[in-house]
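FYI, not all chains are in this one, though none of them got moved.
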Amino acid sequence: MEAFENVLSTAPGRLMVNEKAAVPCIDACVAAAFACTACADACLAESQLDMLRHCVRLDMQCADICAVTARVLARAFDGEKAVFRAQVEACALACAACATECERHSHEHCARCAEACRKCETKCRDLLRTMGAAARA
Amino acid sequence: MEAFENVLSTAPGRLMVNEKAAVPCIDACVAAAFACTACADACLAESQLDMLRHCVRLDMQCADICAVTARVLARAFDGEKAVFRAQVEACALACAACATECERHSHEHCARCAEACRKCETKCRDLLRTMGAAARA
């Protein structure tokens, strides 16, 4: 998202994380947080809610974790690498769990949520790779 | 943001809010939440931090309120109109307060944050107008 890049690039000093990897990750976290929140709400309107209990829960968990991960990454000018890494790892896992569940349902909101979660998982993994590399350097 | 519209439009049932006004408002809330979080962090890296105390605080307050408002609106299929309205009103006020402060500083991150907040304030006011209209109907 252009808006994210714009503000990050105006800050003095150096980012703790690789901006090229962090910006798409923030973008994907925000999109997944929204998709999960909206999917949980849409599930609660489905006639066969009974089958969607686990989906609603994983949606809520994933929405919370994605939202906080985006915030943590938006504050990336300083901090502990280990904390960033652990939070992004938690986010990748939450996205994988939510996507796996959403992929089991035929609702379109589930399909779109799964897609947003898979993308976020990928971007988290991409960012983790750059963190690992930076840490070893 | 296309992503937001996509998921909202796949839900069964009717939205409590006007989708044409809610989607740009969610988009603006998310962008303002990010801009405020990043602006607070960038302020903390500026040499003249002393003059930016109030700015950091209003950034943090606005980031929190915008983020929760986006979530509340993403869950718009059901609910109390009065709660939506009060939360969107709080968001418009938080954005106005933050923008007014950011506009007093020459840092580019402040300028971009002010812009994101003014846009969010406008989209909140637009949405409030559709809510008022719906309520009177």
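As written, the chain order gives the labels A and B, with residue 1 at the start of each chain.
Keep in mind that, in the parts below, a residue touches a chain if its C-beta (ideal position, glycine included) is under 8 Å from a C-beta of that chain, and two chains touch if they have at least 3 such contacts.
Just so we're clear, the structure is a prediction, and the values are computed from it rather than from any experiment.
Q: If you could, jot down how many copies the complete complex is built from here, 2 of which are displayed.
A: 4
Quick note on the criterion: only the chains that are shown with their structure count from here on.
Q: If I superpose the C-alpha trace of chain A onto chain B, what rotation angle comes out, expressed in steps of 5 degrees from 0 to 180?
A: Nearest-5 rotation angle for the superposition: 180 degrees.
Q: On a C-alpha centroid basis, what's the spacing between chain A and chain B, in Å?
A: Centres of chain A and chain B (C-alpha means) sit 20 Å apart.
Q: Using the touch rule from the top, collect the residues of chain A that touch chain B in their complex.
A: Per the touch definition, chain A meets chain B at residues 1, 3-4, 6-8, 10-13, 26, 30-31, 34-35, 37-42, 44-47, 63, 67, 70-71, 74-78, 107-109, 112-113, 116.
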